[in-house]
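A single protein chain has been omitted from the complex, and every remaining protein chain is retained in its original position.
Chains: A, B, C and D, in written order; residue numbering restarts at 1 for each.
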Amino acid sequence: MNTRHLVIAVAVALLMGALSLAFGRFGAYMVNAVAIAGIGALSLNLLIGYGGQISFAQGALLGVGAYTAGNISNAGGDGLLAILGAGVMGAIISALIGIPALRLRGLYFAIATLAAQAILEYLFKILDPITNGVSGLVIRPTTILGIPMTSDRSLVVPSLVILVIVWVAVSRLMRIDLGRSFLVLRESEIVAKGMGIDVAHAKILAFFASGFIAGLAGALAGFANRLASPEAFTLDLSADYIAMIIIGGLGTWTGPLIGAAFVVLLPEAIQRVGEAAGLSDILSPLRELAFGLLIILFLIFEPRGLTALLSRLKPRSLAVPAPGAVPATGESLPP
Amino acid sequence: MTLVLQLAVAGLAIGSVYALIAIGVVLIYKCSGVVNFAQGAYAMVGAYVSYALLRAGLHPVLAIIGCMVVLGGLGSLTERLVLRPMLKAPLVAVMMVTLGLLIVARAACLIIWGPDQIAFPKVFPEGAISAAGIFVTYNYIAAGILALVLSFGFLAMYQFTRIGLQQRCAADNTRAALAIGIHVSNQVSIAWAMSAALAGLAGTLLATLNGLSLDLAGIGMIAFPVIVVGGLSSLFGALVAGLLLGLLQSFTDGLLSPVLEDFLREHTSIYSVGALQQVVPYALLVLMLLVRPQGLFGRRGTERV
Amino acid sequence: MLQVSDVEVHYDGAIVALQGVSFAVEAGGLVALLGPNGAGKTTLLKAVAGMLPFELGEIVRGEITFNGASLKGAHPATITRRGMALVQDGRQCFRNLTIGENLRAASFLSPKTAAERLDMVFSYFPVLREMRERPAGFLSGGQLQMLTIAMALMGNPKLLLLDEPSLGLSPVMVQSVFDVVERMHRELGMTVVIAEQTVPRLLKLATDLYVLSRGRVAMHVKPDEADEEALQRMYLS
Amino acid sequence: MSLVAREVTIRFGGVIAVERMALEVSPGEIVGLIGPNGAGKTTFINCVSGTYRPHTGTVRWLGDELLGLSPSTLLRKGVARTFQNVASLHDLTVLDIAKLGASARKDRQSGGHLLDFFRSDSALERELLEQILEPLELADVAHKPIQTLSYGRRKAVDLARALAAYPQLLLLDEPVAGLTSHEGMAMAGVVRNVRDRLGCAVIMVEHKMDVVMSTCDRIVVMAAGSKIFEGLPAEVQADPEVRRVYLGEP
Partner (left out) sequence: MRLRHAAAILALTLAGALPARAQVSVCIWGTITGPDALVNGMSYGIRDYLESLNQTKGGIAGQKVNALLLDGRYKLDEELKIYRRCVDQENAVFISGWSTGSVKALSDQITQDGVPFITQSYASEVLDPKKFPYIFMAGPTYEQQMIIALRDLAAKGGKRVVIMHADNEYGRGPVNVIRQSGVVNQLGLQLVDTVEFRYDAQDLTAQMLRVKSRKPDMVYIQASTPQAIVILRDAAKAGLAGKLFIGNLYTISPTIPEQLGEAAEGFRAIQAYQFYGTDIPAMKQIEAFGAKAPIEKKDMYYMKGWMEGIAIAAAVEGAIKQNGGKVPADIKQFREAVRQQMEAQTKLDDGGITPPLDFSNHQGFVQARIAEVNGGKYVPVGDWIDAR
């Protein structure tokens, strides 16, 4: 077991927990948002960063998780059961989305996931009995193992626990044969095939694992927002998640969380700085502009993301390389 | 019958604008292997630029030409500043950077022109033809014809002129093109410029029909079903598929949805199928990818991985 | 005409492909570059034609001059404009375009004389005339090789570089390709550099013979001095 | 004979790459496959290893038909191969690659991925280090990403991956190409050792004649997609036809 990763994950979670205590309810909400985004980004990083399968449907997968968890919880199921159920449902839908990936590659598959996103969004709006249609499914405060989750603060605990578990599990996954075959798959499907890796099997499992984690994130998001609404799980959300893993550092272990924190906190930071600077009137477009420009600049000048940037600033810093991270010369990332 | 004809006219007019957008996406893809999410942004910026030029008192013809020139410059500028440094970047990064461009373009337009819809100045004469129960405004006719003529004109240029030949060479085989003395990177810039100019025109036409707002950028997303259905590497396919999808959406909204809803209301407790046209193009896309991944007019083995 | 001195080439920032390679081509000469797979022949030709930057390659040392002018940092298109044509490995042509379009595209640098050169090219390769309306993608390997040489000729080059033109061709086809090369050299007075693994006929044609091995020039001889035993040792060792 | 290939023919777009190729190999035998470029050697290997599907022919291994099986299935049946060009897999360490190779072994199949999650693989690590990486002189770089290694060592890693599966049939595609002669001879030694220990059949495509001569028990020469000669190393060296193919007509 990679003890170091476990220690780091727990330490980060404790730090986040402390922050949520220090900054009241809003702080708790933000910490929760970062944790959820981090879990979602980890799931997408597993798929894109490690597995090389580009997906634009992650937003909808989170939605699947939120609706599933909401329905289980509203029906009286324990929150934990709801979260696990959301994971399973996310995994199933994700594997379904992944089936075309057995035939399609690269760009074609990426476009197919755009379609999956659009179709799922439509289903959210139309499947009234499950999703309550456009109104969105109001999710009543859940109880996890008998403890009521009525406040933002109480929700921080399960979010951070799941974050740590997922984070460490991903690290472990990349150290077993399955994870290693993802990495080969990312470099080249032909090489993977030649090396005797069962490509179809590995791909479906990558989607399954990623979908499971996305489902967990979706469930937590549902509990935090107390509403699963089709407007919350759009293509924009998918794009946000891709931005997170790219800004954080594609295919790295710490990247998803750093990217998640960055993407969640940046708008708020600009908002507050802008308010202080008296720019309230044009803050929204400024936030968008900054976000878009940052994505572009990162991709051009630091394609390996914040992780690489941080490790360059401070050689022995938080930025722990992934299991055998990209070496300095590796300028070509996964296709 | 009148309804069908009228829907067909509406569908073709919008479809011809789709075609313009999709031709631009395919052009860029053929030449540089980049799938441009920002095509809708070019359309939106183009419409705003035309608006600004018209407001400045320019004659509509000049305004449209001016818009295409500005957009052409913008297109080649993005290629040089943004895409060229990313030549060796992974596919997801390239897709994301074009998404970033879309976000930036929206934000910039939001800062300059504000969030509200704007009435687009009249470019085409007002009025409508009404014959045999079909009612078509001049604006529709003009926009549709202009888009179609430009699409075909562009295809002809691509097929028959010297620059078109160089474009096709650069798109076909970079190494061979370099070897016969073609500056491939310049050709890529030109492709981006032409593509952005076409999108700018499409955006302007769309604005004459539907008014001007930031949501205009959303038209870029329709390009994906269109190019997949048409075949990612076929400009002609993009044109045909654009028209096809325009028709399909129009018939979905005007015929399929009401028929479906009437049936469902009659026999079930389901009352609405929602905005069905939102998914119909994507359903078609999925079907196409599963049945004939190379699209209607694409060649097999054109997939670059 | 072409002077390569002490060139070192790296791929991907680290892998050394050529080391201290020098060679020269006189106007009107026909130089053979021999060597086994991976000896650096292709890399050398690409370095000369300016194609390396497109394959993550880089000339880290040395100088290449063409007609006295340095080619350092020159774009391949520029080098082509100066009168050099490279027939690359892998039969690089435009497979979605017809043969006629391929040839037309290849002549765009000097469109004025295109028509007469087209006649000349067709006299060299009659089969291309018959198939001019067909997409190049349908051609067989040998026909493709002819097309790529024909395309190089359409650019009216002073120096023609050929990278393993016989690779994967049947013996008959190899003969006809070399017939054409010989004719061009004789009739047009064209300067030619051919990289090949092993073609006995080349030994007779060539005016100069270089043997590359592991990125270095292992031997430079005149064909008449070529010791078959020595050559054989190069390959079998 | 345990590997029997007959009438293997494959075409690409009308060009015949391999035509009616036949080959037989016994367990414990190392067969060298040589011939000029484009002779179809690698294509033939690709047919046997499941990368290509030939148009006609049969390839039987211990009586089982191999054609049509995927490389992953073949690997589980004990057929492993190496590649001419080493792939760039920059996130993986030498040991990772070796473990991937070992994952096809029958004794590692039990349990599946979920168990892997909780299972320690230190025993496997030790075994791979001692049995495979040590002889290939890779033990000292076992935990380094392969991208940081020299070309020669990366080729050794590729061989290590194939060996880690403890194959019964080993297909080597130019295992020493691009290596220095010292590295090449070392690699050849390892191949022989492996054959001695595992008793596996080896087919080796190679240009370096010294390696071929000193390693192989038998040599098959291909040209233009077909077998033109077969015999002991000494016979091959003496054959005028083979000399002609390799140096061209004098």
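FYI, contacts are C-beta pairs under 8 Å (C-beta built on N, C-alpha and C of every residue); 3 or more make two chains touch, one makes a residue touch a chain.
These numbers were taken from a predicted model, which means no experiment stands behind them.
When the full complex is examined, the chain removed from view is found to touch A, B. Among B:Thr78, B:Ser151 or B:Ser257, only B:Ser257 touches the chain left out of the display.
Touching the chain that is not shown, out of A:Thr68, A:Ser94, A:Asn225 or A:Thr307: A:Asn225 (per the contact rule at the top). Remark: the residues of subunit B touching the chain excluded from display are 3, 6-7, 10-11, 14, 110, 114-119, 128, 130, 135, 137, 139-140, 206, 209-211, 213, 215-216, 218-219, 249-255, 257-258, 261, 271-275, 277-278. Touching the omitted chain from subunit A are residues 23-27, 29-30, 33, 125, 133-136, 138, 140-141, 150, 152, 225-227, 229, 231-232, 265, 268-270, 272-273, 275-276, 280, 283-285, 294, 309-310, 313-314.
Just so it is clear, only the chains that are shown with their structure count from here on.
Each chain gets one centre point, the mean of its Cα atoms, and the points for subunit C and subunit D are 33 Å apart.
Looking at subunit B, residues 88 sit in touch with two or more other chains.
Touching subunit B in their complex are the following residues of subunit C: 49, 51, 54, 56, 75-77, 80-81, 85-88, 90, 92-97, 101, 104-106, 108-109, 148, 151-152, 154-155. Per the touch definition, subunit D reaches subunit C in the complex via residues 14-15, 36-38, 151, 177-178, 207, 209-210, 224, 243, 246-250. Taken in their complex, subunit A has these residues touching subunit D: 169, 172-173, 176-178, 180-181, 183-184, 187-188, 190-191, 193-199, 201, 205, 251, 322-327, 329-330, 332.
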